[in-house]
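The complex is shown incomplete by one protein chain, all other protein chains being positioned as in the whole.
Right after this comes chain A.
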Amino acid sequence: MTRRGLVGALALGLAAAATGCDGDGGKPKPGPSPSTTPSTTTSATSSPTTSPSSGAPYTLRILAGSELQDMQPVLEDVRKATGVTVQLSYTGTLDGAQTVSSGKADGTYDAIWFASNRYLRLDQSAAGKLLSDTSVMLSPVALGVRSSVLGTLGWDPAKTTWSQVGAAVAAGKLTFGMADPSQSNSGLSALIALASAFSGAQAALTQDDVTKAAPALRAFFTGQKLTSGSSGWLAQAYQRTAQGGSGEMLGALVNYESVLLSLNRTLPSAGQLTVIRPTDGVVSADYPLTLLSSASAAAADAFSRLTAELLRPEIQRELSDVTERRPVVAGVAPGPGLGSDRRPELPFPGSRAVADALLAAYQNQLRRPSRTVYVLDTSGSMKGARLAALQQALGQLTGAGGNLAANGFREREEVTLISFADDVKWQHTHQIPADAPQTALAAINTDVQSLSAEGGTAIYSTLEQAYQLLAQQQAATPDDRFTSIVLMTDGESNEGASADDFTAFYRKLPAAGQAVPVFPILFGEGAKQQLQGIADLTGGKLFDAMTGSLDGVFEEIRGYQ
């Protein structure tokens, strides 16, 4: 994941360098070339002394949250005004935090820009690498309730509390989608607001508050029908269903106010969302643009030009209109859709221990458990390094080789591994118990390490078998679980059922079957078209492990399971 971000950044850097050359080509070319050398030296030594409002063209490399893609039009205007090109390399909040605290960001990026630095700053080694934070906009995490459902609940959106929301969900009157709090700031912010409301905490959360809120949280999360690794995908999934695509139509979405309002622009009227900022308190993202201490003087100069421009009233106005986030500069009114009545802003936990305890409780005790099928291609082409990479990535989710990854297998999860080539070689199902999960985790790892590569590739036939297996499992234990399939392959289907056969098979599945998404992973010579088709058909998402590490992709998918 991190490596993929890095490669992406490199590619972008090359592109920027190329355009930079084009730009220079426009200036008067004649004149002896040595003269450019002294001039660049002069500008290099004098650049730290120039004023922030203008200066030489510079490309700032920023590690950023994926939801900042909507800032592109604004950043283009900023570039025209300041000469500062912002090169965003997208990653998740959690991955970004790891990249910074491990030191991998030093020298690779000049700055970071995520929805919040609060979780990151709880880690002292990461906090020491941040120089200055400048909040450039705000968006509270809110609840978007489908307007038709809202009518049946009888709520006044201006006066609704989390407790009311919790009661409606626990009574089975409301379902919702929410991003995984271990991977997404919107999910974590919502979890903090919910835990505060349900525990009646009067200040920043403590371990006691988390314990106290647990029963109400567990009841609340029975209504969570969709999870994702990012707030953006969650919105897309809702949109797809609202427009008649696959998936269960949700009653509500937990997401940034800005995402909910932007989503409404393209939703059909039946899917429109009413934004509720619960009156008992919200946690807002403040998007701090943050210079890394490792940044060069020239980068620091470009950084201050960039932030000064982003805080100019005209740009603040523009970004509120374009992205539906709230301006942070006095005198700039928020966009028309943004309610101006105030809400209590709830504190973010003050220690890593409390934040991590809350996350661990969510994953292992509070959320609905998962039922996960891994369909693993062990055809001949996987022999050698590829199989080793697969074994390493899956083994990591069991905690093999030291510490259990933050997004490893969870307590109460049911994990099935299917090894296939031209046919299914074997399939094993493991139940991870609610306590003492180590034995089950070790057994999964033993299976993973026993994989061996040989034979052709029958992707579609194997997927059909996976769906049939899930139907049996669902019938045998009709418990309420997040159910999904991960498909890992390095080739294209050359045996068994065809793509058309599979589509026909899928369409005939009962609703419970069609609700199961496939998350294909593109690896080796994987056939992108086939895999994208499978993701689109089933409401899943294609993950690319061609340019990055398989470890990172396997962890990222955990947010969707």
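List of remarks:
Note that contacts are C-beta pairs under 8 Å (C-beta built on N, C-alpha and C of every residue); 3 or more make two chains touch, one makes a residue touch a chain; residues count from 1.
The working rule: contacts and distances are computed from a predicted model.
Considering only "Glycerol-3-phosphate dehydrogenase", "Putative tricarboxylic transport membrane protein", "Indolepyruvate oxidoreductase subunit beta" or "ABC transporter substrate-binding protein", the record for the omitted chain gives "ABC transporter substrate-binding protein", by its UniProt protein name. The missing chain, though absent from the display, is touched by one residue of A:Gly271, A:Pro327 or A:Pro369; that residue is A:Pro327. Residue-wise, the contact with the chain that is not shown comes from A:Ala308, picked out of A:Leu153, A:Ala214, A:Ala308 or A:Met546.
Residue A:Leu122 is the one among A:Ile62, A:Leu122 or A:Leu441 that touches the chain missing from this view. Seen across the whole complex, the unshown chain contacts chain A at 31-32, 34-35, 38-39, 42-43, 46, 48-54, 117-118, 121-124, 127, 130-135, 138, 140, 201-205, 279-282, 284, 286, 288, 291, 293, 297, 300-301, 304, 308, 326-331, 334, 340-354.
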